[in-house]
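One protein chain is absent from this view; the other protein chains keep their places.
Then we have chain A:
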Amino acid sequence: MRLKKMATLALAGVMGASPALADLVFPSLSYRTGPFAASGIPFADGYADYFTLLNERDGGIGGVRVQVPECETAYNTEKGVECYEATKGLGALVYQPLSTGITYQLIPKVTADGIPMHSMGYGRTSAADGTVFNWIFNYPGTYWDAAAIMVQHAKDVSGGSLEGKTIALLYHNSAYGKEPIRTLEEIAKNEGYNLTLIPVDSPGQEQKSQWLQIRRERPDFVFFWGWGVMNQVAVQEAANIRYPMENFIGVWWSGAEPDVLPAGQGAHGYKSVNFTGVGTGFPIFEDIQTHVVDKGLAAGDGQSIGQVQYNRGLYAAMLAAEAARRAQEIHGVADITPAMMRDGMEALEITSARMAELGLPDFAPEITVTCANHSGPGKALVQQWDAEAKVWNAITDFMTADRSVIDVLVKEDSAAFAAESGITPRSCN
């Protein structure tokens, strides 16, 4: 009897929680628990806060309010599938699964269901090829762009040549971490460096033997592909063996405050690439303070505002909102469908002027997405951690990756995917 009551309650609850049909729905597949929570929480907060800001300040997007139903995945693929199935019926406009595993899982599903997916700077790199992956977007850049930029930076700081140098890639032993290997191997043919691959098994708390190897071999650079708890451990271990931190360069998912703070002074000088600006020095944060934090509507405890991952969540929400706005313009309706959203994403163009208008001047590179290019410009900057002031400082401008190698690899991989799944690439002219 009690079970029945509870079931009825649950059913009523699910019904009650579904948003009104006229709302724009942006589900947030967040992970606030599990070994990757340290990176997941600020991102989810930033994502939610931006939409709350739009609702409170502008009354939504184009006059339609926004709903952000949150679903906890714990970075776990099965829970991710459950979350996708649970939220897609609410009229979800775009999915940002925030995990390479879940992204791979959802690529065929969203394609079949006709819902666009935005894997911002992660997921399957070859989804950059819009002729094969109609529904998948990964602007503003891909892992392979990040890898190329890291090589470029290493080359810049070692006087213009990497001939004879060694680079160790310390990576999460999963699809996510393996993603840059091909690119780094290809670029090595041109640049002449030696690549050592050092995998770390998930979740990555145990890295002693890997760092022993680094200590023994003393590579000139350590490139780092980690996430969540793995980042903190790696930075701490690097500090322990006194590895020169300025030669330790993380990908954009391996360079946020929770990653370096535990290592204290030892983390001073650690670098990572980043595709957004850092800090709270942007006009939008005043609006967030007034319209979100002061009203008690902030998603988190307010501690993470302005941190790297928070800003990235904010940026992800901003890109989604802009694409929705673009879709509303193209189709002339305020209440857009997922298919219209896709058109908006494919026609997305964000100029510096627009960024300034949104209160985020110079926050990120300009973006142009086209039918054939779903990954945008592929630009990123290198940031360095200042342990004294506890801030990340951008030490370069936004750099462009050498696309000559990457484009070939993208074509190759997407052609393989197309052959495997029986897709005929569409023409983009």
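Things worth noting here:
Going forward, a contact is a pair of C-beta atoms (placed from the backbone, for glycine too) under 8 Å apart; a residue touches a chain by one contact, two chains touch by 3 or more; residues count from 1.
Everything that follows uses one rule, which is that contacts and distances are computed from a predicted model.
Missing chain, UniProt name from the options "Cytochrome P460", "Circularly permuted type 2 ATP-grasp protein", "Phosphoribosylformylglycinamidine synthase subunit PurS" or "Branched-chain amino acid ABC transporter permease": "Branched-chain amino acid ABC transporter permease". The chain that is not drawn here is touched, among residues A:S119, A:S174 or A:Q328, by A:S174. In the complete complex, the residue from A:V25, A:A74, A:I187 or A:I350 that touches the missing chain is A:A74.
By the touch definition given at the top, chain A reaches the unshown chain through residues 6-7, 9-10, 12-14, 16-17, 30, 32-33, 37, 41, 70-72, 74, 76-78, 81-82, 85-86, 88-89, 100-101, 104-105, 107-109, 111-113, 124-125, 173-175, 178-179, 181-182, 199, 201-202, 413, 416, 420-422.
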